[in-house]
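Below is one structure, written out as structure tokens; comments come after it.
Note that one protein chain of the assembly has been removed; the remaining protein chains are unaltered in position.
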Amino acid sequence: MAQVSSISNEQSPTAKSVTLKISRYNPEHDESSQFMEFPVKYDQLSTFLEAILDVKKHFDHSVAVRYSCRQATCGSCGMIINGKPRLACFTKISELDSNVITVEPMNNFPVIRDLAVKFEKLFDTHQKIKPYLIRDDTELVSDEKEFLQTPEEVEQYIQFANCIKCGLCNSACPTMATDSSFVGPQALAQAYRYVADSRDKGKDSRLKIIDDSHGIWRCHFAGSCSQVCPKGVDPAMGIQLLRGYMLGFRS
Amino acid sequence: MPNDEHREGIGGMINPRRYGIERVAYLLMRLSGLGLLAYFIGHIYETSNILRGQVGWDDFMELISGTEGHIVMSIVIAMCVFHTVNGVRVMLGHGGVGVGKPARPDYPYDPASQNYRHKIGIYSAIVLAAVAMMYGLAVMFGE
Partner (left out) sequence: MRESTIMKIHYGTALAAVALVAVHILMRLTMGYAESLEYENVLANYKFVPYAIMLELILVLLAVHGFNGLRVILLELKQGRLYEKAVSYGCLVAMIGLIAYGSRTIIMTNMGMV
């Protein structure tokens, strides 16, 4: 395990110090991953993304991390922080109350390098459940009005429309841990988002897609996906409500 | 990395420590299911000894009615009760019963599906399994 010596950086006098153990792995030439330790200063509001960017700036520029918005909107910086999937930009170091914190790439996603993972499979399964309104008519034709909805109808799905496709739910899911063909909580929750939308007419085609030996029935309601979701989407609820349609509890 | 897809594997699937009681229930459900299937197969073999007549049946009963047999049986009772009670909870959940209603989420985004109803269901399953196990032990060792 490599350790990098500490350097002083400009922080407030109230700053504390924490050791970040960052998983380093380059599939092109590494046999296995290794942890590198970096001592970083933080204050009450410092996030893990800030700390990792600090590491890149002061210790090792080659640490690979994907990020963009820094405000839990783009869904790019998901990683395993102290054993649980979290968004680095949305998790404060002070929240974890630990002197040594491990940072690893998300589970159940192929690693590109260090903390950056591939999202192709997530986007593929998301696309597979037809994440758009399906109906014969369109609001784009002239003389047509927009599709109206009552506030109650919007409430049915708006929670699930908050998904930022960060992949934390897929990383926490126990089925995803071993089943490479499973659709996953992200896509299933999005299937519910469109099925529950009063403007959508594609319920049957979506239910057919997920009624597969690696579809919705491989969810066992362990709820880990909902516990790690940084946007309150609650995929476990969406999946069970979606399954309610298939079991005849909902129409 | 252990594999190209960087899957957590069985170790991650069965690790009950990170995600609360729901993940513990998930693990216990699997273990109790496998245990009950093993017992069921054994039970079918055990009862087939009746075809060997009274001597064959009594010989086999003697083999399984010792202390070890009673302890195994009490574990089976606990697995059976847990699997049943938690199974009913999971089945209701699968139908969308007791998982909450969709609503605009507010920070800190506590998931409505991981609510007290299901937690009570899980703890009830564990407590009832323990009580049934005690009762089973009392009945078997009481005679």
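In order of appearance the chains are A and B, and numbering begins at 1 in each one.
Here is the rule we use: contacts are C-beta pairs under 8 Å (C-beta built on N, C-alpha and C of every residue); 3 or more make two chains touch, one makes a residue touch a chain.
No experiment lies behind these values; they were computed from the predicted model shown.
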Using the contact definition given at the top, list the shown chains touched by the missing chain.
A, B
Touching the absent chain when the full complex is considered, from A:109, A:182 or A:221
A:182
Missing-chain contact among B:97, B:120 or B:139 belongs to B:139
Out of A:84, A:118 or A:214, which touches the unshown chain?
A:214
Note that chain A touches the chain not displayed via residues 175, 178-182, 211-215, 217-218, 246-247
Tell me, which residues in chain B touch the chain that this view leaves out?
10, 30, 33-34, 36-37, 40-41, 44-45, 47-48, 50-51, 53-54, 57-58, 61, 65, 80, 84, 87-88, 91, 94, 139-140, 143
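As a working rule, only the chains that are shown with their structure count from here on.
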Mind checking the centre-to-centre distance between chain A and chain B? Centres are C-alpha means, answer in whole Å.
31
Which part of chain A faces chain B closely enough to touch in the complex?
25, 27, 32-33, 83-84, 105-111, 117, 155-160, 162, 172, 174-178, 180, 196, 220-224, 226-234, 236-238, 240-241, 243-244, 247, 249-250
Per the touch rule, the chain B residues reaching chain A in their complex are 1, 4-10, 12-14, 18-20, 22-23, 25-26, 29, 90, 93-97, 99-100, 102-107, 109, 111-114, 118
